[in-house]
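Can you keep this structure in mind? I'll have questions shortly.
Here the complex is missing a single protein chain, while all its other protein chains stay put.
Here is chain A:
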Amino acid sequence: MSFAQAIGDWHALAVLFVAGVIPNQIWRMLGLWFGGGIDEGSELLVWVRAVATAILAGVIAQIVVEPPGALASVPDTLRYGAVAAGLVVFLLTRRSIFAGVVTGEVFMLAGTWWLG
């Protein structure tokens, strides 16, 4: 990989700051400046947290339903099956993130191998 390739284009880096760094960082700095003014139990924050969780859930679904790059080579049923298998083990092991992730990965790899 060349130096220029590693950096990529400057436009993408500018987008990173405008769409990623500033919208994210603003909340930390607000917390630093106005800390203590808002109760986490307040109804507004309960709603905000629910929406934020749902947006993250949507992104998780998007990666599995409309997969990027190499993940697109895995058949739909295998991707859904891997997440479902991981979820079952995650719940059975009293919420072990590690057991869930390993099961999902093993399911997908075994399935790909089995399907040839």
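Just so it is clear, a residue touches a chain if its C-beta (ideal position, glycine included) is under 8 Å from a C-beta of that chain, and two chains touch if they have at least 3 such contacts; residues count from 1.
The working rule: contacts and distances are computed from a predicted model.
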According to its UniProt record, the missing chain among "Heme exporter protein B", "Predicted branched-chain amino acid permease (Azaleucine resistance)", "4-coumarate--CoA ligase" or "Ribulose bisphosphate carboxylase small subunit" is "Predicted branched-chain amino acid permease (Azaleucine resistance)"
Where chain A meets the left-out chain, the residues are 1, 5-9, 12-13, 15-33, 35-41, 43, 45-71, 73-74, 79, 82-83, 86-87, 90, 95, 97-98, 100-101, 104-105, 108-109, 112-113
